[in-house]
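With one protein chain withheld, the remaining protein chains of the complex are depicted in position.
For subunit A:
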């Protein structure tokens, strides 16, 4: 299993030629086995034929001598047959008589005449006409000498069969070399062919990898395969997907922008109201000044009223500017941003007769890695949602706490609880399905801010009722260290 796993880890462009080579080796092994088997059968039948004719010839020439017990004639026949049957390479031939004793052997010094035949000569034969002893490279055969239906003697013969095994070895080596070269060529061919075949897939794979890292690009026409219809249609499909994704992202951006504008509209109307309120007072003060400007007490009071009214308008305008002017939104988050958010929320809170409980525990220094703009926009969205969810006359909360590692921001409301889709949007690892459904674009912008800053969000129900959304944004260590060193 481990090996299989490792094999799977090998790229397909190597795995396939390797498999082809392996297959070739298996096939060649099977073919070699068949060829050698066939060869050995042919050799054995050829040898059996040769041995048969040797024994036939020898039987005919020794039979009369065996009948007479003529030792010399038997030996002479054996001696002459050695040169006559050189192709068979007889090693030793022994002829026994009717009593089973040796009449003559081709080498009488080894097997003396009139001696008993050694026992192993009788047991060395198998069922086949020729028994092969591969270790000794020797073949054995025997032939009973029959005369008038009776056995009058036996020929025991041993042959040198080393040439048969040498031939088999030679053919095995030839097969191995040929098949090895063929397997190598097939493997190389397979490697090149598979590389060529899967090269479009590699292009697709590279694009998909890039897309997984956030930069989905369509495959340019120059990288399209010229003939491969299947791969080309895949490429086209991929490009359609990329275009669709881009369109969807554009649409989402557009929707987010619209949402932003919508919230801006709401805020603008609130702001207009906020500006309008002091304006009435201001005009009254101006009228008072026109009429009773000469009276020092009235004049001072009116001017003071006008000054305070204008200060209120300036605060509102500054908060709006800080939130919606891009050059300002790029600066790092600061405690003042929370004041701005609170100020921007004031008209909406007043409209709904709600209170905002706000606490900011910022400590020393700033948070350079956290851009102020997106956070303010996100907090504004979350607070607007919290306000909308909380009944009129209720209370919402904004609590921020900055430590060396994190900035924790909690937004609480007194609403009936956050919808499931909204929770998914904020907390799920991939909120794709909810985003695609076009739900909660304001929350989607919050989510984007969290992801971009590498933070996280949790949504919890409060025991006293309502919902608490907790954002945890990382503060980079070096910047806190910088701050500490600056402070020191």
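Structural remarks
In this section, contacts are C-beta pairs under 8 Å (C-beta built on N, C-alpha and C of every residue); 3 or more make two chains touch, one makes a residue touch a chain; residues count from 1.
Basically, contacts and distances are computed from a predicted model.
The listed options are "Peptidase S1 and S6 chymotrypsin/Hap", "Leucine/isoleucine/valine transporter permease subunit", "Chemotaxis protein CheA" or "Phosphonate transport system substrate-binding protein", and the UniProt record of the chain not shown names that protein "Phosphonate transport system substrate-binding protein".
Checked against the hidden chain, the listed residues A:16, A:71, A:289 or A:384 yield one contact partner: A:71. For the options A:37, A:56 or A:79, the residue in contact with the chain missing from this view is A:79.
In the complete complex, the hidden chain is touched by one of A:21, A:62, A:88 or A:104, namely A:104. On the side of subunit A, the interface with the absent chain consists of residues 64, 67-72, 75-76, 79, 104, 107-109, 112-114, 147, using the contact rule stated above.
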